[in-house]
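Accompanying notes for the structure given below.
Of the protein chains in this complex, all but one are displayed in their positions.
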Amino acid sequence: MQKLWQKSSKQRFDRDVEDYTVGEDYLLDRKLVLFDVEGSLAHARMLKKIGILTTSELKKLEKGLAEIASLAHAGKFSIKKSQEDCHTAIEMFLTKKYGEAGKKIHTGRSRNDQILVTLRLYSKAKLREAQKAILGLIQALKFKSKKCRGIPMPGYTHMQRAMPSSVSMWLESFVESLEDDLLLAKAVAKIIDQNPLGSAAGFGENILGLDRKFTSRLLGFARVQKNPMYCALSRGKFEWMVLQALSQIMFDLGKFASDLLLFTTKEFDFFSLPDAFRTGSSIMPQKKNYDVLELMRGNVGIFTGFQYQIQEVIKNLPSGYNRDFQLTKEPYLKALRLFLGTAKIATSVAVNLVAREKSLRAACSKELYATDEVYRLVKKGLSFREAYRKIGLEF
Amino acid sequence: MQKLWQKSSKQRFDRDVEDYTVGEDYLLDRKLVLFDVEGSLAHARMLKKIGILTTSELKKLEKGLAEIASLAHAGKFSIKKSQEDCHTAIEMFLTKKYGEAGKKIHTGRSRNDQILVTLRLYSKAKLREAQKAILGLIQALKFKSKKCRGIPMPGYTHMQRAMPSSVSMWLESFVESLEDDLLLAKAVAKIIDQNPLGSAAGFGENILGLDRKFTSRLLGFARVQKNPMYCALSRGKFEWMVLQALSQIMFDLGKFASDLLLFTTKEFDFFSLPDAFRTGSSIMPQKKNYDVLELMRGNVGIFTGFQYQIQEVIKNLPSGYNRDFQLTKEPYLKALRLFLGTAKIATSVAVNLVAREKSLRAACSKELYATDEVYRLVKKGLSFREAYRKIGLEF
Amino acid sequence: MQKLWQKSSKQRFDRDVEDYTVGEDYLLDRKLVLFDVEGSLAHARMLKKIGILTTSELKKLEKGLAEIASLAHAGKFSIKKSQEDCHTAIEMFLTKKYGEAGKKIHTGRSRNDQILVTLRLYSKAKLREAQKAILGLIQALKFKSKKCRGIPMPGYTHMQRAMPSSVSMWLESFVESLEDDLLLAKAVAKIIDQNPLGSAAGFGENILGLDRKFTSRLLGFARVQKNPMYCALSRGKFEWMVLQALSQIMFDLGKFASDLLLFTTKEFDFFSLPDAFRTGSSIMPQKKNYDVLELMRGNVGIFTGFQYQIQEVIKNLPSGYNRDFQLTKEPYLKALRLFLGTAKIATSVAVNLVAREKSLRAACSKELYATDEVYRLVKKGLSFREAYRKIGLEF
Partner (left out) sequence: MQKLWQKSSKQRFDRDVEDYTVGEDYLLDRKLVLFDVEGSLAHARMLKKIGILTTSELKKLEKGLAEIASLAHAGKFSIKKSQEDCHTAIEMFLTKKYGEAGKKIHTGRSRNDQILVTLRLYSKAKLREAQKAILGLIQALKFKSKKCRGIPMPGYTHMQRAMPSSVSMWLESFVESLEDDLLLAKAVAKIIDQNPLGSAAGFGENILGLDRKFTSRLLGFARVQKNPMYCALSRGKFEWMVLQALSQIMFDLGKFASDLLLFTTKEFDFFSLPDAFRTGSSIMPQKKNYDVLELMRGNVGIFTGFQYQIQEVIKNLPSGYNRDFQLTKEPYLKALRLFLGTAKIATSVAVNLVAREKSLRAACSKELYATDEVYRLVKKGLSFREAYRKIGLEF
C-alpha cells in the first residue's frame, strides 16, 4: 500500500525499517480516531470558509467523517499497519469513498499539526476525566472521614509512635493534598488550552491564508497557539506537563496505599478491606492479600516511568519536528489509562475501608502523650527545654 | 556537644552514625539561616501573643534573632557539625546569650514545622527570583528577535531542511514557551503559599492554643496549611512541584543551547558568540569552543537528576515525618542555584548572539519552497494530494 | 471462572479490582508459555523422582505439556483474562484433560518460583539472542570500516573541528565499545545462571524433599540459587541487571544514530543511506528523512524508561514476594523486544551506510592540523606550551 509521502508506487521500503518505524502506532491510534475526526472536521470547514473546498466537497467530507466516527464508536474503524497511523487511514477512507474531496482535506495541514491538535483535544478530555475522578475520590475520603470522626490513631514519625492523631486527620491529609493537586491540574489544563492546528509542518503557511481563529472557535480552544515553531516545540512538552501534574496525585495515592499496606499487616491491624478486595495464594491456602494496594504502590513507579520516557525522548532535541516525538504517544496514552484506573481503584478502597477501632485505640499508648505532658509543665511556667528534659528522662 | 534531643550528657552517639546522619546539612543550612530567623521571629511573637513569652523575653529573642541575621548577612554565623542544622545553632545561640528566653522559643514547635516554614519562605523567594530571571530572558529574546526581523533561516524537520522560516520565528518560539512556563510557575507559587508553622511534629498541638493565622499574617502567607499531617506530607512534595515547574524552563533552555550548538558548527555557521563566551583547548591551539552552551545542554540532565532525587526519596514513604526527607534539602538547594545560574547565562547568550546573515541566506535553498509550489498548484484548482505528487517527482 | 487461590466458588471478586490486578499479564504471558512448559516439565519429572507422581501421571503431564507447547508454537494456546496468567492456564489445561495428574503438578511449587524459573529461562535465551545480534553488528561495522580504510574525516570536540580522524577510527570506536559491552553481558549471563525453582513461595519447603539439583540439571542451570528468600529478592533485580548491561549497548547505538543524524544533514553531508531507509513527509514533497535514525536515538530513552520502571518498582520493597513484582514483567519483555529490534536495525544501517568521500575530504580543513604543527615545533626543541602559544596566535 502506498504511503502518504510516497510519490510513485515504485519506491521500495525496507521491511525491517517499516516494522521499526511504524511500531504500534496503528494500534494506539484507535483511541485517537474520534479526536482526529473532530480536528479534521474543523479543518475542512475552515478550508471551505477560505475557498479551498466547495460546499459540496465539504458535505462529502462531513459525511465521510461522520461515517468514520460511527465506525470508530463501534470499534470497527480499522487502521492497517501499512497505513502507519490514523491520519493516513482517515485520508484514505475519504479518498476512496469520496474521491477528489478526500484528496483535498490535507491542504494546508501536515501530519505534524494534525497529531498535535488530535492529542491536544485528547489531553483536554482526559484532564477533565481525571479531575472528575479525583473529585470523586475526595468525596469518598471526606465521607469516610466523617464516619470515622472520633476514632483515635497513633501519629507516627520515623515509623515510631509519636503523637496522638486520628483516622480523620490521616484521611483528610490526603483530601487537602488532592485539593492542591487539582489546582495544579487546572492550571495545566488552562495552559494547554490553545490550538496548534494551522501550524502545518511547524513553520506555518504563507500562501493559502488559513483561518486559525476560526478552527479554534470550532474546536473550543481558548486561544490560538501562535508561533508555529512553538507548536512543534510543545509536542511532548505538554504531554509531560500533564503527567507532571498527575504524578503529584499518583504520589498521594502511592502514599495512601503504602500506609494501608503497613496498617493492614497483622501486626498493626488498624484497617481492613472486604474480601472482594483480597486475593489468595496459589500455594498457601490461608492467605488473604491486598494485591490491589500493592499494585497502587507499584504503579507509582510505572507511571513515573512513562513520564520519564516522554521527558527523555524530547530532551535536547533540535527545534522543529523530529520523528522521536512519535515515541511519546504510547507512554502518554498508557500513563493516562493507568492514572484513571488507579484513581478509580483508590476511590473503591476509600469507600470500602474499615477502621478497626479496637486495635486503633489499643495502639494509642501512653508515650504518645509525652509532649502534652511537656506542654502542661510549660503552662506551669517551666521553659520548654527544661520541661522536655524532665519528661524525657522518664522514657 | 549536646544535641537538642539529648536528655542527659551521658548519652553516647556512634561517630560513624553521626557522620552519616548529619551529612552536609550544617553547611547547606547557611543558605537558610535568614529564612529560619524570619520564621522564628514570627513564632516568638505569636508565643508572646498567646501568653507563653513575656514582653521582655520577646524583646531578648528579637534582639538575638536580629544579631543572628546580621551575622548571617556577613557570612559569620557558623553552624557546627555537632549542631546538625541551623535550627539547633539558632536555639543554642539564643540560649547561650539570653538564657531562659532561648529555652522557650521552641515551645509548640518541632524542627519538622520549623524546617517546613523555613523552606517554604525560601521557596517563595526563589520562585520570585526565578520568575524575574525568566522575564529578563524573555525581554532579551524579544529584543534580539526585533533586531533580526527579516533574516531568513531554513526550518528543519527530521534535521533536514524543510520549510522557509526566520531567525525571529525561531527566537520567538522560545518566548512563547517561556511565557507558558511562567504561568505554570505562577500557579505553583500560589499553591505553595500556605503556612505550615504550627503543625509541630506533624500532628498539631492541643494544649497551648497556637495562633496559626497570626503567624501566617506576619510571614505574608496567603493562608494556613490546615491539616498538620498534610503539612508533613507536603515536605518534598512542594519542593518537587517547584522543580517540576522549573524543569519545563530548563528543557526550553536545553533546546535553545542544543540548537545553538548545531547552528554554531562550522558546517552550519548560522550564529556566533563573542570571544568572551568561548574557551580554548589545552592541546589544540586553534580551538574556540562554546563550552557555555554545552554546559547549558548538559545541565538539563543534572537538574532533572536533582528533581529525580527528591521524587525518589519521598516516593511511597509512610505518612508522618521520616528522616529521609532531610535528603531532599541538598538536591533542592542545588537545583535552584543551578536554575538561576542557567537562566542568567541564557540571558547573556541571547543578548550577545550574532546572526550570521550571509550563511543563513545561503542556506535557504530552493527545496524549502516546494510546499509553497504545491499550494500554488492547489490555488489553481489541483487537489492537494495530486499537486504534492507532481512536485514530489521533481526531487 | 475459579482462580487457583479460590477455595470455593462462592467467593465474589470485585470487577474493577480484577481489571486492575490482572492487567495485561494474560496477553504478555503468551511469550512465556514455552518457557513455563520447560520449567513445568522439569518440575514434574522431579516430582516423579521423589515419589509424588507415579510414572503414569508423569506420562500424562508430559503429553499435556507437549500439547501446550505445540499449541503455543502455533499461536493457539489461549490465556483468558479470568485465568490471570499462563501458570493458571497451563494448570487448568492439564487438569481438565488429565484429571488428577493436573491437580498434582503444583505440588511443592508456588507461582512465585514458577514465574521466577520461567523468566530466568527466558532471560537466558534473550541474552543469548542479544549477544548474537551484537556480534553481527560488530562484524558489520568492522566490514564497513575495512571498506572505508583511508577515508579521512574531521575529528570533532565540542562539536567543532578539532583533529584529523577517519571514518574507520569512528566506526571502530563503536566496535571496541560493543566488545566491552559484550563482556558485561556475558558476566550478567553468568550471574543469573542459577535455578530458583524449588524456592516455592520464597521460603523453601521442608516436608516433601524437593530435589533442586535435579531440576537444575534438567533445565541446564549452572547452579542452584540456594537461599529461597534470595530467590524472591532476585525477582526484578536480575531483570534490572540484564537491562543495565544492555543499556550500555543501547547508549552506543544512540550515539551512533545521533552522530549519523548530524552527519547526514545537508550541511555536513558526510554519509547517506539508500532510499529504502528514508521516509517522506505528508506535506513537503521534497523530504527524505532518516526516521530510522531518529527512532534509534529516541528509543534510548524509551529503553531506559523500561529499566527505570523495574528499578522503581523493586526499590525498597520488603523482603518476600510482593505483588508489585508483577509490574516488572511488561517493561522487561518490552525492553528486550525493543533492544533486539534496535540491534537489528543498527546492523542494517551499518551494512548500508555510504560514506560520501568528497564531502569528507573537503571538510578536513587546515585547522585540524594545528596540533601537528605544534608537535613539529616540539620536535625542533620548543617546549610544548611555547609552541602551542605560537601556533595559537595564527588562529
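Couple of notes before you dig in:
Think of it as A, B and C in the order they're written, each chain with its own count starting at 1.
Note that a residue touches a chain if its C-beta (ideal position, glycine included) is under 8 Å from a C-beta of that chain, and two chains touch if they have at least 3 such contacts.
This is a predicted model, so every value here is computed, not measured.
When the missing chain is restored to the complex, the residue among C:L71, C:I151, C:I191 or C:C364 that touches it is C:I191. Touch with the chain that is not drawn comes from one residue among B:F306, B:Y332, B:Y375 or B:Y388, which is B:F306. If you put the hidden chain back, the residue from B:G39, B:P164, B:P331 or B:G392 that touches it is B:P331. Of the listed positions B:H43, B:H106 or B:K255, the one in contact with the omitted chain in the full complex is B:H106.
By the touch criterion stated above, the residues of subunit B touching the omitted chain are 3-7, 11-14, 16-17, 19-21, 23, 87-88, 106, 109-112, 200-201, 275-277, 279-285, 287, 289, 291-292, 294-295, 297-302, 304-306, 308-309, 311-313, 315, 322-327, 331, 341-342, 344-345, 348.
Annotation for subunit A: contacts to the undisplayed chain at residues 157-163, 261-262, 264-268, 280-281, 283-291, 294, 312, 315-316, 363, 365, 367, 370-371, 374, 388-389, 391-392, 394-395. Listed for subunit C, the residues touching the missing chain in the whole complex are 7-8, 52, 95, 100, 103-108, 112, 155-159, 162-165, 169-170, 172-177, 180, 183-184, 187-188, 190-191, 200-208, 225-230, 232-234, 237, 240-241, 244, 247-248, 251-252, 254-255, 257-259, 262, 297, 300-301, 304, 311, 314-323, 371-372, 375-376, 378-379, 383-386, 388-389, 392-393.
The definition used in the following text is that only the chains that are shown with their structure count from here on.
Most remote from subunit C, judged by the distance between CA-atom centroids, is B.
Centre-to-centre, using mean CA coordinates, subunit B is 37 Å away from subunit C. For the pair subunit A and subunit C, the distance between mean C-alpha positions equals 28 Å.
Of all residues in subunit C, those that touch two or more other chains are 280-281, 283-285, 287, 289, 291, 294, 312, 315.
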